[in-house]
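One protein chain omitted, others in place.
Right after this comes chain A.
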Amino acid sequence: MGIDQQPLDKHRILDEPFYIEQGNEVQLALAAYRNRLPLLLKGPTGCGKTRFMQYLAWRVKRPLITVSCHDDLSTSDLVGRYLIKGNETVWVDGPLTMAVKSGGICYLDEIVEARKDTTVVIHPLADDRRELPVEKLGKLFLADPSFMLAVSYNPGYQSVLKDLKPSTRQRFVSLTFAYPSTELEQQIVAKEGSVDTTLAGQLVKLAQMTRGLKESGLPEGASTRLLIQAAHLHRDGVDLVEACRAGITHSLTDDPDMLGAMDEMIASIF
């Protein structure tokens, strides 16, 4: 179980993370932070949401506690639970409680993956009460002034039904992330993948082509993360075409026609 017993200091981000702003998301998020409003990050996977949170945490100098949500996540996983040490029971704070008490940023990644009855605990934290009731302790924690709640979800990926309920959603300041613009993405891939800008540009072009395949049955195109991955493979000596296939296209689909099409794309670009 993901019980985090490390001191909060481990979650502090000391060096500036590399982050290129896409629009005015930094300004918006800082304003939200000052006004103690929670954040909702929307956008496809691998477009920089996690990196953005790291950057934000660094900017406001608060620890960042990330929880990846999944089907089996329980309220205890967020809030905390009793453990047994010898003959005694010991309460251990969950990541959310930790952040609430000591004023960290708690980032619930892919929140729609978690079940609704798990995520109800965030409701009183998200509105102006900013409190966290912990039933098992019989306590109500008021969030530290510097606590921030952030959640992310990928609108394209889940079915419509799983989208956030308006009641949840309207508590948040929303930041919409998309894949970065061509030039930005090129810069990011060049920097993070340690390749020259020409190659980075070509990788971005490939990604953009795959992103055009939604209508043809590819639910999600290549993300920035995959491009960086391919760049790493190539830098490590893997032939470029192979790097693109193993690092990008084959991670996207098994469909032979689609793979054939993407092979043509690779052949055309490089």
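As a convention for this text, a contact is a pair of C-beta atoms (placed from the backbone, for glycine too) under 8 Å apart; a residue touches a chain by one contact, two chains touch by 3 or more; residues count from 1.
The rule is simple: contacts and distances are computed from a predicted model.
The protein name that UniProt records for the chain not on display, among "Nickel transport system ATP-binding protein", "Nitric oxide reductase NorD protein", "Ger(X)C family spore germination protein" or "ABC transporter permease", is "Nitric oxide reductase NorD protein".
In the complete complex, the hidden chain is touched by one of A:61, A:136 or A:235, namely A:136. When the missing chain is restored to the complex, the residue among A:66, A:102, A:146 or A:208 that touches it is A:208.
One chain is missing from the display, and on chain A it is touched by residues 1, 23-25, 28, 74-76, 81-82, 84, 87, 89, 115, 117, 136, 155, 158-162, 175-176, 178, 205, 208-213, 215-218, 256-270.
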